[in-house]
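As you look at this complex, bear in mind that one protein chain is not there, while each of the others sits in place.
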Amino acid sequence: MTQLSSRPGISRELMAVRAARELRPGMYVNLGIGLPTLVSNFIEPGIILQSENGMLGYGPLAEGPERDPDLINAGGQYVTMLPGACFFQSADSFAMIRGGHIDVCILGGLQVSEKGDLANWIVPERGIGSIGGAMDLVTGAKRVIVLMEHRDRQGRPKILKECTYPLTGRRVVSLVITDLAVIDVTPDGMVLREVAPGWTPEEVQAVTEPRLIVPPDCQEMNF
Amino acid sequence: MTQLSSRPGISRELMAVRAARELRPGMYVNLGIGLPTLVSNFIEPGIILQSENGMLGYGPLAEGPERDPDLINAGGQYVTMLPGACFFQSADSFAMIRGGHIDVCILGGLQVSEKGDLANWIVPERGIGSIGGAMDLVTGAKRVIVLMEHRDRQGRPKILKECTYPLTGRRVVSLVITDLAVIDVTPDGMVLREVAPGWTPEEVQAVTEPRLIVPPDCQEMNF
Amino acid sequence: MPPQIFPTAFDALFDVFDGAVILVGGFGHVGHPHNLVRALRDRGVKNLTIVANNIGLGDSLDLLAETGQIKKFIGSFPVRASRERMTHFERLYREGLAEVEITPQGTMVERIRAAGAGIAAFYTPVGVGTIVETGKEKRVFNGREYILETALPGDFALIKAYKADKLGNLTYRRTARNFNPIMATAARVTIAEVEEVVEPGELDPEAVVTPGIYVDRLVICPRDYHDPAIFQTWD
Partner (left out) sequence: MPPQIFPTAFDALFDVFDGAVILVGGFGHVGHPHNLVRALRDRGVKNLTIVANNIGLGDSLDLLAETGQIKKFIGSFPVRASRERMTHFERLYREGLAEVEITPQGTMVERIRAAGAGIAAFYTPVGVGTIVETGKEKRVFNGREYILETALPGDFALIKAYKADKLGNLTYRRTARNFNPIMATAARVTIAEVEEVVEPGELDPEAVVTPGIYVDRLVICPRDYHDPAIFQTWD
């Protein structure tokens, strides 16, 4: 167990690649702050990215002279704009989010529960945290994917029977992608769809608190 | 009384001129459908007209080739745009109105009560009427002026102790300008500020249902 | 998905069904999707609930009243001021064949906005002390009375824009903007008739009013002016 708690999974880049495979051309997608922003480097053409600070249609991160000080994503990173991009103010942006117009939102996570609860905005020991647009996104997006490390820095599971941290949303997560596994949140429980190369379903279970359902077609992640 | 019920007051144009005198440069003003739209022909430069169909800064009515089929006021009349005009959608337009940003609204009226109730959207005998933006305007505008004939077509008073028609708004009218008089609605009652040329306060009272307060400085309308 | 471009307005309405709730843009004839509305008539669907600012006079939405396709109208101008020019819709109403839900114009568009924005209901001061408050919850905030109004979504939104790009971003011209951008946000399927479709990047990104995310179908239609009637929309 001690060994499993620290044995490496796939890289952050591969996690992003795997998450990008959930997206299809024509989808409207919001990528949360942190790890999810990496996903924008791996998406197919025709996926349209929304940023809650008021933009639809941003492109890859901007470098050097193409950086425009008025053109950032919600993570505060300079981005480029693709042809057909447009801008809107924040109330319109969150009307778009809350109103159910975003197909997929990929967010980071601190904890995910068996039922799909998400905690990702505050570490209780600190006593104060920042919600940002996360609660709006988990409430409004048609599908919420959490992209996070499987274990915290101390090697403890982040996928739990119940979240112990204050929630961002209750029963909102559809899919969890980690450095060790791809896990579906279903009405029957958590289903282990894929495991990282070099990991068995039993090993993933060992660093996951709730019981995972392992279907016959559980496979190794491919990218 | 029969004579007074039919003796003419000032013309519609002079009514509009008198109403225009309530407006000052820098005011944001909405003019209702019907008689109030006439006021736009007589206003000073610097008064900014809002139209609830989504425009700020329209000018005089458009004639002939300057008519743009996409440029109308809320009365369905072709208008011109002044430099610095801008356009917005209807939810933004009514946010502007409901939110208390319009200084003055001038509306037509079917009946006004002593307390400032206004009825101007339905004649009960007809059984159906059109509210349009009138309820929004009387609720949101800082000052509501009613510009209407003093008597109906049968010569009966339109200024009443209580409105008998369904209301547009309760206690919303500040000032009533008619072809016979200018009347302030105050917490103490209706105050007769001005009478039309050729009319005495007593004669105006005779075609007005509630008791009018006639202050010493009640004067003849001037234009 | 970026919008599908249909060859005709009739084609664009392929799945409109009996009993649908349809949001229709326009203030009088200005910004009104005349082509889509005629196609709606030609589709022959019945028992429609139409949400719009106003009915025409023998034209625009009144076409659907002439054929008896409207079951209910929700809007601010169900009838004209003048009784002499009675609409088909008013006749339908008087014969008990159509219902009317009359609403202040700003309340109507705010209810539609709420539907598109995921807001279930809101408290507005408009209509307090009038028949508009009948049957609705009232509540006092900071000493002032408000009415609870609920979201008003549609199955379809038929709107008129000026230009579209292929991603569905829309611009409007002058006061033809009116209800169209909000209605575009509040229906399961939004169909826009536009005068021109351009490539992505050809519209000024600062002047796009309706982001493409809201637009499901486009149809390119000639402009339909109805000049003579505009002037007398309300008479």
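First chain written, first letter: the chains are A, B and C, and each begins at residue 1.
The criterion applied here is as follows: contacts are C-beta pairs under 8 Å (C-beta built on N, C-alpha and C of every residue); 3 or more make two chains touch, one makes a residue touch a chain.
All figures in this text were calculated on a predicted structure; none of them were measured in a lab.
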As a test of the contact rule: which chains in view would the missing one touch?
A, B, C
In the full complex, which of B:57, B:155 or B:201 touches the chain missing from this view?
B:57
Specify the residue from the set C:110, C:165, C:193 or C:216 that touches the hidden chain.
C:110
Chain not shown, touching residues in subunit A:
33-34, 51-55, 68-72, 74-78, 81, 87-91, 93-95, 97-98, 117, 126-136, 139-140, 166-171
What residue numbers in subunit B mark contact with the hidden partner chain?
26-28, 46, 48, 50, 56-57, 81-88, 94-102, 139-140
Residue positions on subunit C contacting the omitted chain are 110, 114, 117-126, 139, 141-142, 144, 146, 150, 171-174, 204-207, 209
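Note that in this section only the chains that are shown with their structure count from here on.
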Chain adjacency by touch: line, ring, star, complete or other shape?
line
Of the chains shown, whose Cα mean is nearest the mean of all protein Cα atoms?
C
Rounded to the nearest Å, the gap separating the Cα centres of subunit B and subunit C is 28
How many angstrom lie between the centres of subunit A and subunit B, each centre taken as the mean Cα position?
57
Touching two or more other chains, which residues of subunit C qualify?
113
Would you give the residues of subunit B that are in contact with at least 2 other chains, written as numbers and ranges?
none
